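Please read through the structure below; I'll follow up with questions.
The complex is shown incomplete by one protein chain, all other protein chains being positioned as in the whole.
By written order: A, B and C. Residues from 1 in each chain.
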Amino acid sequence: ACTSNTPEEPEDTSSAPAAAAGANDEPGEPVVIGFSAPAADHGWMGAITKAAQAEADRYEDVELRVAEGTNDVNLQISQVEQFINDGVDAIVLLPYDGAALTEVATRAMEAGIPVVNVDREFSSRFAARTTVLGDNYGMGVSAGTYICEQVGKNPDAVVAEIAGIDSLPLTQDRSQGFSDALSDCGLDVDNRVAADFTVQGGQAAAANLLQAAPKIDALWNHDDDQGVGVMAAISEAGRDEFVMVGGAGSANVMRDIQAGNSVLKATVIYPSTQAADGIRLARLILQEKAMTDLVEVQVPRTVQLYAPVVTAENVEEYLPTAFES
Amino acid sequence: MSEQLPPLSTAGSVPPDPDHPAPLQRTGSQPGGPAGRRLSVPGGGLGRDVGLVVALAALCVVGVATAGDRFASVDNVLTILRLAAVYGVLAIGMTFVITGGGIDLSVGSVLGLASVWASTLATQTMAEDTHWLVMVSTALLVGTACGVVNGVLIAYGRVVAFIATLAMLVAARGLAEIIANRRTQVVNVRSFLDVFRGDVLGVPVLVWLFALVALAGWFLLNHTTFGRRTVAVGGNPEAARLAGIKVQRHTTYLYALSGLTAGIAAVMMLARTTAGSSTNGQLYELDAIAMVVVGGTLLAGGKGTIVGTVFGVLIFSTLTNVFVQNDLSTSVQAIAKGAIIVAAVLLQQRLAVRSRSS
Amino acid sequence: MSEQLPPLSTAGSVPPDPDHPAPLQRTGSQPGGPAGRRLSVPGGGLGRDVGLVVALAALCVVGVATAGDRFASVDNVLTILRLAAVYGVLAIGMTFVITGGGIDLSVGSVLGLASVWASTLATQTMAEDTHWLVMVSTALLVGTACGVVNGVLIAYGRVVAFIATLAMLVAARGLAEIIANRRTQVVNVRSFLDVFRGDVLGVPVLVWLFALVALAGWFLLNHTTFGRRTVAVGGNPEAARLAGIKVQRHTTYLYALSGLTAGIAAVMMLARTTAGSSTNGQLYELDAIAMVVVGGTLLAGGKGTIVGTVFGVLIFSTLTNVFVQNDLSTSVQAIAKGAIIVAAVLLQQRLAVRSRSS
């Protein structure tokens, strides 16, 4: 898959209705869409589900069946099986683990049910009609590049990283991108800890990290939700000697960037509207419509979202569509 | 005092009737006796399963009432069974451990480790070449080995089971992450997938496996020396020791068995997800224990029922299915699930008491 | 046989000697008694804590050896203590429940619920206006209420503690998600943050809170009628009942207490993370139980030690700190942690036995 950081197709990720293309919004034949995602146990994931639901509610021709929330792949597979049994028209799937859900998604496709894969990628191309991909590697690159700009002149700069759930492939992608970008300016990651996308995890990981690293120049935290805890730990330790970059792009963090009175100087967006996009695309596919801003007469195979860096300069632009953590 | 007692025998007083025990009978819990501490479960027969049957039937009624044909279809039943299969196999092993007076918190984690180990092997030694038997044996071996470590720590090291298996839970997860190198290991071995993802007589192999394991477990627990010794070791370890049973060795076997079923479950998980991951099986231990206890096996040991466990497993999977059919949000599901676990246990207890005293 | 007995006394046979108990004495563990199911802990004194002191000291030595001044600094000690504080408060409540013969798997989940409830209130009723006392009372009330539900189910409904609190674990997490509306509830109430994130005499308020709770727990367990009843109820519930103790009511109190400490821990968590979230406290129950048991409280009930629990808590937090100081990956940490838990329990047992027989 393409992991480039350059905007491929500006499929507008903001759910601002203004961006929606006119004719496509006209009611078409009614469709039933099944939706399944991991447990909404942190802000970003909560926002994903809420946005999907909200998007579905906007269309009277869409009936959404939500089998939300599980981090157990066995159960998530069974949810998809139920969708297949029920004969839904399409399935939007944010798998807990892409590889583990590939097979059942393939079965759905074989049963003639188009699957829209969101965020965490399947291991086979045959498993999805369309994939809405966040750019995890790109996220790391963006964060690394920004940090290079800030502290790159100092070859001894200490860079720290607080990752998300270490056992998820997406975390590995992010870290890879991060270290690749850093090495471009001759830096590397000096201290790395992993949390778990939760506030308490971020707090604990950061408290320990700060203890282990008495002086830091730059810090990247993969997820703004766990960032609430990271910030609490930073203020607890009374540290302010470094710049911190966030991840995912929560409204909280953006407000902090805007206020400019904390170590938080930037965050890298990872759109929480991907599933909403997935719903829209599923509807288009079913109603045999295309994306109006493209010449293409079909919805593309892959849509990879852009991972822009939000700083004090452009924060106003992004704040309205940020998710509240 | 008389020097010589008349030849006493109860024969004169109570008509001997081997098939009809005296009307007054002391039940499992003795009259405030030493057993007052332990909840009683009635003798046997169907009585003790009435609650479970009722609970499962009630769930099905709710399912049909709310989702109609969608619920009652063959496909949906198979979906429920496929979901049940992995948990079910774990729960069978757990039934033995709990009946033997122990507990195994590590099964989910060991499942994860075994799945990763087997699939790494599969992916590393160049895909197509690996025979599926190699993968399967790896998973079973890894599972059993973890079980043996648990067993030895508990039986010979005398570490409380809760703690020993909790430590294994933590450690196995860590090892799995290292082996997986934090990647999901996709299984490419066709022969493996062909064997385990297939159907036999229209029923998925996974479901057959669960049925086989359950049947074997039932036979083992109820009709073999091993099973009877398990009850003895769990019910009264000192009596078991004095009767010549090697309690420590048997305890080790029990945990090894639980490890083995975790290995089998890992194979099934691999087949179901076509991928090994260190997060496989997370928190399954709690579900498995809940299923076993809801099924009527005594957490204190000394009394176990495979039939009950199978019911427990089915109740949980059906519950989840009904939730999804009804589009309940996870949060509400969670609350409902909590309430239903308690209700099932209460129901089972009450009905068991009634069927006993009737 | 003679009609009249002389005033009986054994005085003639064994010389009474109040200071020297007879040489033959049965020790905690019965002669080859129910093997291993119940760990013996000797009478009292420092003996039983020797293993803990040694374990903690060993960890500190490793810490100093590998991380030198970074480990031994005041700041680092405070870091360890702050980390310990939240778990510590949970573990104190857990010590009571376990001593009383039960177990509480719901504490982590209840912590999450209480934190969300208190912070939603804080954020919804317009930030600055909310008095911190309102938040604190909410958290404590929610925690206690959950505990009471657990207690009633277990004591009066006779649901096994493991299952009742497991159900609460699931249900409370679900309710927390609903209340949080899937958002992290950031605390804006300045007064709250000022009070609980502050220092007193150079020591963080959180650490003071832990110290206070531990001290109160110690006093309650060892010097009050409540503590005495707890030991009685956990040691032999039937004997306690027949002695006129209201076992059911007391059991309810124990779970309520554990709920209360979960509420306190929620307040501390809110202060520490400045946010309420339904994931707060996830899996803390397992850590808390492990700390209590490593500390020497009997999982079977009837014998508990707050001092031991505090040691257990410190050992776990120091361990985590040493790991991080040495930049170990989470996976390696997990393996090491598993091994060390087992080692600590083994060490504690062996040393306890030695100090007893000497």
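Methods note: a contact is a pair of C-beta atoms (placed from the backbone, for glycine too) under 8 Å apart; a residue touches a chain by one contact, two chains touch by 3 or more.
Assume contacts and distances are computed from a predicted model.
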Original post:
Can you pick, from "Ribose transport system ATP-binding protein", "Multicomponent Na+:H+ antiporter subunit G", "Phosphoribosylformylglycinamidine synthase subunit PurS" or "Hydroxyquinol 1,2-dioxygenase", the UniProt protein name of the chain not displayed?
Top reply: "Ribose transport system ATP-binding protein"
**OP:** With the full complex in mind, choose from C:A67, C:V231, C:I264 or C:L314 the residue touching the hidden chain.
**Re:** C:V231
Original post:
Which one, B:L215, B:A239 or B:L283, makes contact with the chain that was left out?
Top reply: B:A239
**OP:** Touching the absent chain in the whole complex: find that residue among C:I178, C:A211, C:A239 or C:L346.
**Re:** C:A239
**OP:** Could you tell me which of C:P204, C:G217 or C:G302 touches the chain that is not displayed?
**Re:** C:G302
Subject >> Interface with the undisplayed chain - residues on subunit C >> reply: 1-14, 16-19, 21-28, 31-32, 43, 223-228, 231-232, 235-236, 238-246, 302-303, 356-357
Subject >> Residues in subunit B touching the chain absent from view >> reply: 1-3, 5-19, 21-22, 24-28, 30-37, 40, 43-44, 223-226, 228-229, 231-232, 234-236, 238-245, 302-303
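Heads up, the rule we're going with is that only the chains that are shown with their structure count from here on.
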Subject >> Separation of subunit A from subunit B, taking each centre as the mean of its C-alpha atoms, in whole Å >> reply: 38
Subject >> Interchain centroid distance [CA atoms averaged], subunit B/subunit C, Å >> reply: 29
Original post:
Residue numbers in subunit B touching 2 or more other chains?
Top reply: 177, 182, 329-331
**OP:** Identify all positions of subunit A at which a residue touches two or more other chains, and write them in rising order.
**Re:** 40, 166
Original post:
Can you list the residues on subunit C that touch subunit B in the complex?
Top reply: 30, 32-37, 39, 105, 153, 157-160, 162-164, 166-175, 177-178, 236-238, 242, 286, 289-290, 293-294, 299, 330-339, 341-342, 345-346, 349
Subject >> Contacting residues of subunit A [partner subunit B, same complex] >> reply: 39-40, 65-75, 77-79, 81-82, 85-86, 96-103, 123, 166-169, 171-172
Original post:
Quick one: in the complex, what on subunit B touches subunit A?
Top reply: 70, 73, 75-76, 79-80, 82-83, 86-87, 177, 180, 182-186, 197, 269, 272-275, 277-280, 282-284, 320-321, 324-325, 327, 329-331
